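A single protein chain has been omitted; all remaining protein chains appear in their positions.
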Amino acid sequence: MSEKFSNPEAPSPILIERLSGVVGEDNCLSRPEELFAYGCDGLTLDAHLPSAVVLPRTSDQVAEAVAICREFGHAFVPRGAGTGLSGGAVPLNGAVVICCSRMQSILEVDADNRLAVVQPGVVNAHLSEAIRHLGLFYAPDPSSQQACTIGGNVAENSGGPHTLKYGTTTNHVLAVEMVLPDASRVRLGSPTGFAPGYDLVGAAVGSEGTLGIVTEITVRLVEIPEAVETVLAIFDEVPAACRLVGGIIRSGMVPAALEVVDQRTIRAVEASVYKAGLPTDAGAVLIIELDGAACEMDGQLQRIGELAEGEGVREMRVARDAQERALFWRARKGAFGAMGRLAPDLYVHDAVVPRAKLPEVLEEICAIGDRHGLTLSNVFHAGDGNLHPNISFDRRDPDELARVLAAGKEMLELCVRVGGVLTGEHGVGTEKRDYMGMLFEPADLDAMRRLRDAFNPDGVCNPGKLIPTTRACTESNPKARGYDEVPL
Amino acid sequence: MSAEVGEQATLDALEAAAEGSVCLLDPPERVAGSRLRARVEPAYGEALAGCLDVLSRHGESVLVMGSGTRMHWGNPARGVSVALSSRRLNGITEFDPADGVIQVRAGTPLSEVSRRVESEGWLLPLDPSGAGGTVGGALATASCGPRQRGFGPVRDAVLGIDTVLASGERTRCGARVVKNVTGYDLAKLYVGSLGTLAVIEKAWLRLKPIPACVHQVERSFDAVEDAFAQALAASRRSSARAVGLVAEPPSVPGAHPGPWRLLAEFAGEEPTVRADTEWLVPGAAPGVEGEGVVEELRARQAACSEAGLHARIHLLPGALAGVARRLRERGAHLVVYPEPAVVHARFEPEAGDPGPDGCDGVLGLLEEIRGAGAAEIFIESLPAAASRERDVFAGAGCLELMRAIKGRFDPDGILNPGRFAGGI
Partner (left out) sequence: MSDNALGLDLDPSILDGSLDCVHCGLCLSACPTYRVTGRENSSPRGRIYLLRGVAEGKIELGGLVADELGLCLGCRACETECPSGVEYGAMLEKGRAAVAEAGLRRGWGARVERFALRWILPHPGRLHALVSILGLAQRLGLDRLTTAALPVLAPANDLLPRVPAAAERRRLPAFTPAQGERRGRVALLEGCVMAELFGEINRATVRVLSRNGFDVLVPPEQGCCGALHAHAGDPSMARGLAEKNIEAFAMPGGEPVDAVVSNSAGCGAALREVGQWLPGRGEALASRVRDVCEWLDEVGLRPPAGSLPGRVCYDDPCHLVHAQGVAEAPRRILAAIPKLEPIEHADAKSCCGAAGTYNLLQVEMSQQVLAPKLDALADADPDWIASGNPGCLLQLAAGAHARGLRASVVHPVQLLDRAYGQDGQD
């Protein structure tokens, strides 16, 4: 990657003036205190102050802002709601943040053809709310869906609890309009789902904002299922819950979601605004959601009940109605934030292992946490093998922070060893960039670099993310630098 | 780059890199517009890498292929006299029945994979048009048959791909897990790239459970509106796995056309399959077991003769009926999938004579359909006489970006040169 676009300390006043000219003064932030909040996203460990923040409203404004950044030799970083967990929106080296939070129009809803065209700043949950009356919804449902934007979802290829049945963002994006790093605008893909040539949409989704800035997204909509059943399978221990997951997958049933919440998480959630009456003495709760035709619910519930008996389930609790189901899901989705109750900081890990390996991997992960004397909790998408070990800590304690990072690295090494990967839905960003060597050989990373360079040859768009800058990429994580003060 | 014939030195070096894998073709074989002098068939990954290393060092272009089932796809290759086939690169390398994932070498026949996984209660969700074929071919062409409704597109089944780049470097993307965002999703790029970016060595695939119950039904409609409304509704039933409409052109232009036949396969939990079958054809439940409906759709979809023209038109569901009617009136044999909305239109010489002139007429009509908006067209086969000067990737956008990608992955352009969109 070229390092041509390393940014000067303070941006040129002319750059700011030109950017203000595009979006208006109110929407171009450049005073240090205004930039403060843009130093990081949901990953707070490694914050960097941008030179400026631009808040465009239209695709044209994005393209103009990109052109101006180029002209001044200034790198830029796209940002949505800043809920990402891998530092994808962190402006390294004072890059200009191009924040799409004001691009929040739903441009078109075509119920007959089941698609919608949205601006990137549309909040994920708002789209589903806006189309509910049509009997449709937008399927990817990351836990932050109340706040995260669809543009951000496209960048990260966000998943969510219902990935098991419905797939991730990449399975639901038909076409995008993108401002390329050279400020030109292209349309990738087609609303028909097929575009002659390479699958550029497939390449762009999950590219973490390093290939360009998505300014318009055509998504597929899905019919709201006729029936939904949500069951809590309450266990004394986590491995038993994982074994049930394996049994269900083996049985040929495809539930909409299979989520495991462990005891520590249950207790944190039950102490929060998201409390849902989960039993705080249980070792683990497996949330099973079935959806589809009403006539098949009873049969599946019964089969799952039998499988659960076989794993020694303590209790099966079926959600009585939509309200109770919503309560369960609020509890599950609020779990991450609820950890804020355990300690000032939280490191949400994200790794995937083969589903059949879940019980042994979890045991080993807990052992790693114990070995480092850390408070560890688990809440994860068991049906996908997607683990989220959460470590609660206080980053003002440098020793604890060092242990958090060391444990995190060990967990990733463990996951890779059993055939897993570094991230299932949070992305690589800055967080795992320098761990990529655990999973990939230099030639593999080089192939990724080829794709990036085809879109972003001079590295002006979101530099320093996803691909390690050097080939010696097994160095320790940059966050190990110790307590990182908020910037300024 | 040798335009005529692979030089002996190249062939020797290939033989050295992959012992026993070079097969000389005398007389030369005509495939994809090329006269092939030799076919290289490496039997393991390292040999494949060695072959590409030799080819790139010698600047020798190569026709990348699997078992050759769909070599009529794509534009004719330019300046190629050596084929690189993955046919002998076969076998299942890993199968995890507990997790429902399998790793397979590119040259493994789909039928072999299906047999293996079905013995453990799983299904290989690849359903390319036509019979036979290899896993590598199904991925490179991204070909979808009647069961796309149930299986999803090819890219959904692919978890990771090991490839060899034009330079001979072996690379890996993705993994065996079912959810993964570690790095760029290069597998998406390789799927459907017709072997122009890299050669697939092996792939991790995600399997689907064998459904508890499968039933097939058939219905006929005279009115086009009824047929399409019903087909779309059937396709949106929760257990729909394959739904297609088939129609023949009028026997004489202007004559009353025959009926639209709706063929459907429902698969899943028994009560739903029963309900959906009953919904489509009251009194028909439980329907017919077996493969007949899907076999018929698949066969019709791939029935184009050498002299015929086969266009695949991707639309929005709402535009299907109008487009299908126009094509049928113009003499097309049709297979129509309502969602994702795809029309397979086949023009044969006996009706409306597609020969060079007839071809122009049909292509003009297709161009009109594409111009009317939200339609994408791929010409699956074109009579040889017409194929030289046309791009079968009609109107592909973003060519500059695609060329940039090609340039990064295959800077000397040795992999399937000319086969892809815009002469890539």
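Note that the chains are named A and B in the order they appear, and that numbering of residues resets to 1 at the start of each chain.
Throughout what follows, contacts are C-beta pairs under 8 Å (C-beta built on N, C-alpha and C of every residue); 3 or more make two chains touch, one makes a residue touch a chain.
Computed from a prediction, not measured in an experiment: that's the story for all the values here.
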{"item": "Displayed chains contacting the withheld chain", "value": "A"}
{"item": "Per the touch definition above, residue among A:A338, A:L387 or A:L412 touching the missing chain", "value": "A:A338"}
{"item": "Touch with the omitted chain, as defined above, among A:V22, A:A81 or A:A95", "value": "A:A81"}
{"item": "Contacting the left-out chain in the complete assembly, out of A:A52, A:L92 or A:V123", "value": "A:V123"}
{"item": "Sole contact to the chain not displayed, among A:P11, A:G42, A:P255 or A:P354", "value": "A:G42"}
{"item": "Residue among A:S144, A:T192 or A:S207 touching the omitted chain", "value": "A:S144"}
{"item": "Hidden partner chain, residues of chain A it touches", "value": "26-27, 29, 31-34, 36-38, 40-42, 44, 55, 81-83, 99, 101-102, 104, 121, 123, 125-126, 129, 144, 146-148, 269, 271-274, 334-341, 344-346, 485-486, 488"}
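Heads up, the rule we're going with is that only the chains that are shown with their structure count from here on.
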{"item": "Chain A-chain B separation of Cα centroids, rounded to whole Å", "value": "32"}
{"item": "Of all residues in chain B, those that touch chain A in their complex", "value": "96-101, 121, 142, 152-153, 155-156, 163, 165, 169-173, 175-186, 188-189, 191-193, 197-198, 209-212, 236, 238-239, 268-272, 275-276, 314-318, 339-342, 374-378, 393-399, 401-402, 404-405, 407-409, 420-422"}
{"item": "Residues of chain A that touch chain B when the two form their complex", "value": "110, 112-115, 156-157, 159, 163, 167-168, 170-171, 180, 186-188, 190-200, 202-203, 205-207, 223, 225-226, 246, 249-254, 292-293, 295-296, 299-300, 352-356, 381, 384-386, 419-428, 432, 436, 439-441, 443-448, 450-455, 466-467"}
